[in-house]
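Yeah, one chain of the complex is gone here, protein chain that is, but the others are all in their spots.
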């Protein structure tokens, strides 16, 4: 794969940051957008825009088709079985709220257990916390080990006959650990417990195959997949969308509305209330096509190489401590520097155009466990190169200089 | 106001529909976007994109500022008192779900009454229906009269000491009636009942002043205000955002997260979970500026003139029945034609490039009351002209010809 | 796209004067169909005898010219047919609207063929295909005694 040609497809890199070239290492937060995605949105608004699904005029028909074609594209890309399993949401967070709310309403009662992990992003904890408050459910946290992984035994240990759902991240946005989702799903299935996967970091960086993973729910955010903001995808197995109640109510998701009762159609319609993110979904079709054109296997291979190089380079600096050492690492490297707070690191790096994130990355439980309030995180995408890692290492040296002068 | 120059700012009108110029009369469904909005989004993705609020690097800072500036702009535009009262949602539907869910959770119990009107869009009924199911609340419908209006007396009649909230539309998306919101709010305040206004149709076409209206909640959709899809705004009075619980849970909306408890910050943070619609919100700032540049008073004046002309022209055709005859009409004209179903009308009009909507417009209660399953609706925006009305009348004559041949 | 293809004489006629628009006597199966986006509704009444022959079929409903004409034409076409033949006709009809395939059913009279073909213009109007197919799907729901209403919004 010619990385230069990939990078040249992203207009953001034509800009200077503080007079320097942009070294964008904040991909776990959100990715940059290739020109074709940006152009697709412009074109949609300029030539094809209309609200979808509701009018019979030509613009509405075209817009509806473009929108629904994207659903087909997603279905195929993640190897779902049917269109009913692909629900467009605002972001992955909404997807997980949807599951917690509808599954919780129907299947979780006082004393029932929700099993998540210490690695979870707040998006896969707070919605369950609401349920804990409302229903008196119990949340259990599977332990993460020193390498920053959650081992299957830690999950096994906590499963009881009260466990009603398991929520796990596919790829930790802090330690970079790729969790053994398939194994966890296999285990859960023997006990008939559904599994919700937070696929925020998995989706942009790993090959997605819902049939192979076998999970019941998989939540993604398009903005981390070289796509527009404002749209996410929830994959939900047909058996669930058939059973679970609707989530938000409004136009488009009803069947028949009377003063004393309302009936609802099937999925995805019943989960897509109100005017949808039309332009965003249409724009996202180009993100998938971009990923397909580069090839997810090439992306994985490339990111692995750069990440390994990054780990190796950072290890050369004695003042750096890398957080977690997973056997199976995605393109995320979190670290701390002795005597320098992550926020100061981020500010100093920024002067060199190196964009990383500092903070708890919405994982306070994990940070508390690790005994730090914040870490610095470099997270890679398809356009990053070894030169970016070198820029990172050099900028880190500057931190040492400033703080040890 | 020079309407030609306004229209020329919308790229969509450069395209032909079925070889004809586009006559876009589906604005109540969604409006078209001026070039400056489309360009703002492209520029944001090409030059300024980053996730907001979480990182300290330059791109993140700029993006956060652009985002929060839009909140200030909205605050000023609708004359809210504080930034905490401006919550970004997915669409108006989500705004109303947010209110029904959080207010309902805290204040509505078995037997309590929710007072809405027969004019309401499903977005201001289905969320209350969920509450009816969950909590055993009662929904009462204030009657709409033959003119398609809801009179204040109809509301007064239904208020009891069990009435916990009133939900009304600002401007009916079917009959075009502008409701006496201020009077209803004044009445409600004497009984300490909060009022939620569905501002979907009010926001793009009326002057907005929250202090003057005095309502407690006001929900809008940006895509109907010449803005991007995927974003809405909920105005919620400070006294409510201070009291009500959070809605969706996830990153960005927390204060402190422990294994056994979670605390939340104030509004708007606590209502904005997960990655927001960054590009959409930034793009919307240009929609507001567009409206401000044209001037909302000019827009109102212009739309009034064209709407009156439209009503008058359609009345000349004996086969047409206009639905509702409100004293105070917004830029919406719904109608039926004797012997021709609205869907057939819409299809025939489309051949002439005239885009209208046919259906129940997400108002089944109202349609049932009027004894029809569907109506045709022409809804105007800032770029429509008398010529558009003429095109509409001529296309309608074609319907008569085809069906009476 | 051509409005003349869509609104052919035959369709306008069936739309205005629908055949079999009533509750037929002695029906033993029924189903309701609904197109939530536009509000079209149809209720099919079916008398299927022991030999699985469509002894009688009728409908009630509201909708556009296309959906009413289509319901009317359907009842006319399949009344008296074996269920298996009716199913075949349905498949042929759906294919015609989907990819323009020709109808190839021996048991249809030339008149019936012409009438059914009059609906082929709908193919050029994608948003109207659902109007044309609603009654047909609802017939199948009735025949197979599905519990759920026929719904054109079903995703697959």
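Letters A, B and C name the chains as they come in the text, with residue numbers starting at 1 for each one.
The rule we apply is simple: a contact is a pair of C-beta atoms (placed from the backbone, for glycine too) under 8 Å apart; a residue touches a chain by one contact, two chains touch by 3 or more.
It should be emphasised that the depicted structure is a prediction, and the values quoted were computed from it without experimental measurement.
Enquirer: Which shown chains does the chain we cannot see touch?
Expert: Hidden chain contacts in the full assembly come out as A, B.
Enquirer: Among B:83, B:289 or B:304, exactly one should touch the missing chain; which is it?
Expert: B:83
Enquirer: Any idea which of B:69, B:186, B:209 or B:255 touches the chain not displayed?
Expert: With B:69, B:186, B:209 or B:255 as choices, the missing chain is touched by B:255.
Enquirer: Touching the hidden chain in the complete assembly: which of B:15, B:65 or B:328 does that?
Expert: Hidden-chain contact among the options goes to B:65.
Enquirer: Can you name the residues of chain A that touch the chain not displayed here?
Expert: Within chain A, the residues that touch the unshown chain are 18, 339-344, 347-348, 351, 358-360, 364, 367, 373-374, 402-403, 405.
Enquirer: Hey, which chain B residues sit against the chain that's not shown?
Expert: Per the touch rule, chain B residues meeting the hidden chain are 53-56, 60-61, 64-65, 82-84, 252, 254-256, 265-269.
The criterion applied here is as follows: only the chains that are shown with their structure count from here on.
Enquirer: Chain A to chain B: how many Å between their CA centres?
Expert: Chain A and chain B have C-alpha centres separated by 31 Å.
Enquirer: Counting in whole Å, what is the centre-to-centre distance of chain B and chain C, each centre being its mean C-alpha position?
Expert: Chain centres of chain B and chain C, defined by C-alpha means, are spaced 37 Å apart.
Enquirer: Measure off the straight-line distance from the CA centroid of chain A to the CA centroid of chain C, and report it in whole Å.
Expert: 45
Enquirer: Counting only residues that touch at least two other chains, what does the list for chain A look like?
Expert: 54-56, 60, 254, 256
Enquirer: Residues of chain C touching 2+ other chains?
Expert: In chain C, the residues touching two or more other chains are 37-38, 125, 127-128.
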